[in-house]
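Only one protein chain is missing; all other protein chains are in place.
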Amino acid sequence: MSHLTRAPRIVLAKVGLDGHDRGVKVVARGLRDAGCHVIYAGLWQQPEAVVQTVGDEDADWLGISILSGAHMTLVPRIMELLEAAGLEHVQVLLGGIIPDDDVPKLQELGVARVFGPGTSIPEIAKFVGAVGEPSDD
Amino acid sequence: MTEVVAIRELLDRFRNGDRQALNRLVSLVSRGEALEEVRVELSGIKHDARLIALTGNSGVGKSTLVGQLIEHIRSQGETVAVLACDPESVLTGGALLGDRVRMSAHAGDVGVWVRSLATTSGRQSVTAHLDLAAQLLAQYGFDHVILETVGAGQGDVAVDAIADVVVLLIQPEIGDELQWEKAGVLEVADVVVVHKGDLPGAAQTETQARELLNLPGCEETPVVRVSSKTKEGIAELWELLADLPSRQRVSSRDTRRLLRLVQEYIADQFAAWPEDMNSVAEDWAAGKLTDADAVQRILAHVVD
Partner (left out) sequence: MSDTNGTSAYERWRQAVDAAPPPKFPPTTISGRTIEPLYWDEQNPGEFPGQFPYTRGVHATMHRGRLWTMRQFAGFGSAQQTNERFRFLVEKGQTGLSTAFDLPTLMGLDSDDPRCLGEVGRLGVAVDTLDDMQRLFRDIDLNDISVSMTINAPAIIIMAFYLAAAEDAGFDWKNLRGTIQADILKEFHAQNEIVFPPEPSVKLVIDLIEFCTHHVPQWNTVSVSGYHIREAGATAAQELAFTLADGFHYIDKTLERGLDVDDFAPRLSFFFNAHNDFFEEIAKYRAARSLWAETLRDKYGAKNEASWKLRFHAQTAGCSLQDKQPEVNLMRVAYQAMAAVLGGCQSLHTNSMDEVLALPSEHAVTLALRTQQVLAYETGITNTVDPLGGSYFVEQSTEEMRTAAQDYFRRIEELGGMMTAIDQGFFRNEIANAAFAQQQELDVGHKIIVGVHRFVEEEHKPLDILEVDPEVEQEQIASLRQIKESRGQDEWLRSIDDVRRAAENNENLLPSLIAAARARATVGELMDAMAEVFDRHTAAVV
């Protein structure tokens, strides 16, 4: 894909049962302002549904938010399903409460980056290669 | 530009029912890429799916209604694809596309396909080439294709040109006279839905809409009251849409459609600005070419 000016398409989803969506919603707005096309898939998403969404939306990125501690169950399942669907090219980001010890394990599974509490929006925007600048005020 | 080989391979996979190939092809055509290949692929194919467009101002509950229609369509055992358009920010080019959340009762159901699209700044409300995307979806096998787009304004002319049925959503306005008659979208609508029909004032809005639409000597436009909250009117609306004849001017050879195709074709050619046009521009800048000559040369390129 060679379109230099094409906005990155990112699916953001809350996976599992936890409903804490402050972070994911702030990231959604922030990435929009940074020039991304953000597709917010909402709460309580099952891994199967997330992967279908990523495919049907032809997204470049998948951002998952999990604050419930179930990431070591849910993320491997998502990575498996992405591969099975032929969506290995999709880069996966993870946000939420993720203990340090789990980060290398998640990266080994193919997660591109884990963003913990205190991450700034420009940091995430830069990582996904957004070209716009987030508004300052 | 995507390579020809890759496109051919995608089309092969598409023919074999590969959903990811469909997904990629929809992306390509909605960005104005691979148009010719896809047009060739689809030419001569007759499919039954109709493109139903839902349009209306933001906040009128288009996505919620689409969610209800999805539920209804699935309960009949049929499949549905949805193209949901939202405008992107003029400043940053970014967009926050949250429509699918309102349709998410069927998340993970393979009989439902949803694509969120950001319509480019400054363009019309419908993303370019969506008719091709809709045809791809129909060809892939979805029984119904729904297009959801922000209405009110000149943008809807495009909806008019590509949809088989245009549904305009309005909502009860308390106290005020209806505002939307100014918008010039009324004549486009094949069906007018008074959404949020459970709210006070819905009956009054319905009456007003009828009065405004059904003038003597004109064909009657149906007005339906629907509530996504109570689900009242959903089944009736769908039945009505199913029985409605497709608009002639779209399914056949409408002049407006032809002109739009020309416009799109020219725009695509410009997007693929070849190197040798640079020399025309340079000569013109240096005064070696008159305006008229330069335009002629470039047009010749475009038409080739």
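Order of writing sets the labels: A and B. Residues in every chain begin at 1.
Following the convention adopted for this analysis, a residue touches a chain if its C-beta (ideal position, glycine included) is under 8 Å from a C-beta of that chain, and two chains touch if they have at least 3 such contacts.
Just so it is clear, the model here is predicted, and its values are computed rather than measured.
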Touch residues of subunit A, complete complex, unshown partner: 16-22, 25-26, 29-30, 40, 42-44, 46, 68-70, 72-74, 77, 97, 99-101, 116-118, 120-122, 134-137
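Operating definition for what follows: only the chains that are shown with their structure count from here on.
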Subunit A-subunit B separation of Cα centroids, rounded to whole Å: 28
Contacting residues of subunit A [partner subunit B, same complex]: 1-3, 6-7, 28-29, 31-42, 45-46, 48-49, 52-53, 55-58, 85-87, 130-133, 135
Subunit A partner contacts - residues on subunit B that touch it in the complex: 1-2, 19-20, 23-24, 26-27, 31, 88-89, 91-98, 100-101, 104, 107-108, 110, 113-116, 118
